[in-house]
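Quick one: the structure is below, and I'll ask about it shortly.
All protein chains but one are shown at their positions in the complex.
A and B label the chains in the order they appear, each numbered from 1.
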Amino acid sequence: MNLLETKDLTKAFGGVVAVSDLNLSIREGIVFGVVGPNGAGKTTLINVITGVERVTKGSILFKGRNIGKLPTFKRSLEGITRTFQIPQCFTGLTVFENILIPLLLRFPTQEAKKEAERIAERMFLKDDLDKQAQMLSVGRLKLLELAKAYATSPKLLLVDEPMGGVSLDMMDSLIDLIKSLRDEGITILLVEHVMKVVVALADELVVLNFGKEIALGKPEDVMNRKEVIEAYLGDEYA
Amino acid sequence: MITSIIINGILIGLIYALLAIGLTVIFGVMRIINMFHGESVMLGMYAAFVLFDKFGISPYISVFLTAPVFFVLGAIIYKFLIDPIPAREREITSLIITLGISFIFATSAMYIWSADYRTVTLPFFQNVMVFLQTRIGYPALISSCMSAVLIVIFYLFMSKTYMGRAIRATELDKDTASIMGVNVKWISIATFGIGVVLAAMAGGILSPIFYIYPFVGGNFVIKAFTIVVLGGMGSVTGALLGGVILGVAEALASTFLEYSMKDIMAFILFLGILLFKPSGILGGKTRL
Partner (left out) sequence: MQNRSVKPIIILFICLIVLSFMPFVIDPGSYKYLYNIFFVVNVTVLLATSWNILGGFAGQISFGHAGFVGIGAYTVSLLHYHLQWSPWLALPFAGVVTVLAAIIIGSIAFKLRGPYFALSTLALAEVTKLIVEGWRSFTQGTQGIVVSPSPLLFVPSGGGLYFVVSLWLAGFGILCALLIKLSKTSYFFLAVGENEDAALSLGINSKKYKLIALYISAFLAGVTGGVLATHTGFVDPSSGFDMVHTVEPIFLTMVGGIGTVLGPVIGTILLVPVGEVFRSHFPTAHLLLYGIVLVVFARFIPKGIMGLFRKKI
């Protein structure tokens, strides 16, 4: 069974159609890439799957169940968590507290505290535990954003452009980190711009343009397709 | 009968609109809610009163004389008390700081002028003009007209002058404005000063019509907020529209319901708009 399925998923804001008739099937345990030029509807897709935006038409099935009516927080409790493009951490709280909070929701206090430390270590944040989130550099903030999401014991993790503003060596660490999350059994939907990252991580890939699916398949196959090149660079290059 | 209610409603609405423009501009540019806006009006009223009482200067003239003082006051408050606060906390902290300032102003006024009601009694305050079967008091008429004129002048300022356009640019997109050479920090300071001036001027213009007392600011604040949300935060034409709507709504309410319902009107409109159409009747972000 597919972990996540969308059927004719459409989201319109007034006259602007951000996502149009998407039919995606995401198997468990893979990294599913979502790429496309700016404004293609990638973040909207994440917003709709997590419930931040309501579906205009179509449906979303998680583990076979229609989750359209569930509010965002319930979807997180079901196992769908996302990270934000601009990290949304609890800036006045420490790194430890940031990771602890989602854990407290799901585990008894003592266990949660131990797990928070374990996760921090896994995410290379062990030395920053007592630092306030607002003191962190961009790269560490991204790690914290991932750590918080990881702490929700997600089945499906939607990662929104994690590489934005990240240095090149940090990028390799992030790639390895996301790979290890997948290897742990977490299904990942990765929205990303940086091609090197997508090619390195994605098991399957969908290319969006103007909210519509224009290609689907393995990265190597998809990236050479005429429609894809056209979408990114214009027809002269196709 | 209905015409006279509506006409009087529009007249007072024009003055209300002037009241609200200062608030909406501050909000539009800096996303700050100025809780001492009402007290700025109150101080403007007292300024007009003092100049009229001691020197016989008409409030319609003295508002221009006192304008620079209020501008500097606003600019100083913003520069030293609000601007230094980190952007993240500014929204809530400025709310609290301006609340504190409102108390400081109101109680200081209490001290200086006592709680006695004051009035600015212009020589022609009894005279009445009749228009479309409506009796319109001269002070109300002149105040409304002056408000309308000031609103138009301000609109032109915002659309035609460099400064005005710089303010609007900052309102729309702070970063782009900055790149285009606008000194965002000083624009913010100036805008806050302008907001205070406009409030004080409205106060001066209102002084012949309303009783003046230290805590009168509280009444005006809610009306101003209502108008701002009615018309859309940051929108000058919205403030004009909102002011007129509030003025007419109040006039209708006080005639057909009860007199005390007049005050509730502002609250009902305020809450209603915030709940159902928070972007205001004109909708859309920061239109001029």
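The definition used in the following text is that a contact is a pair of C-beta atoms (placed from the backbone, for glycine too) under 8 Å apart; a residue touches a chain by one contact, two chains touch by 3 or more.
Bear in mind that the values here come from a model prediction, so they are computed numbers and not experimental data.
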item	value
Contacts of the hidden chain among displayed chains	A, B
Touching residue (missing chain; options A:12, A:30, A:61 or A:101)	A:101
Touch criterion as defined above, residue of A:20, A:81 or A:209 at the omitted chain	A:81
Among B:154, B:213 or B:270, the residue in touch with the chain that has been omitted	B:270
Residue among B:81, B:141 or B:163 that touches the chain left out of view	B:81
Absent-chain interface as seen on chain A, which is shown	50, 52, 71-74, 76-77, 81-82, 84, 88-93, 97, 100-102, 104-106, 109, 148-149, 151-152
Where the unshown chain meets chain B, residue by residue	33, 81, 84-85, 89, 91-93, 95-97, 99-104, 106-108, 110-111, 218, 222, 225, 258, 260, 263-264, 267-268, 270-271, 274-275, 278
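One rule holds for everything that comes next: only the chains that are shown with their structure count from here on.
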item	value
Whole-Å gap between the CA centroids of chain A and chain B	46
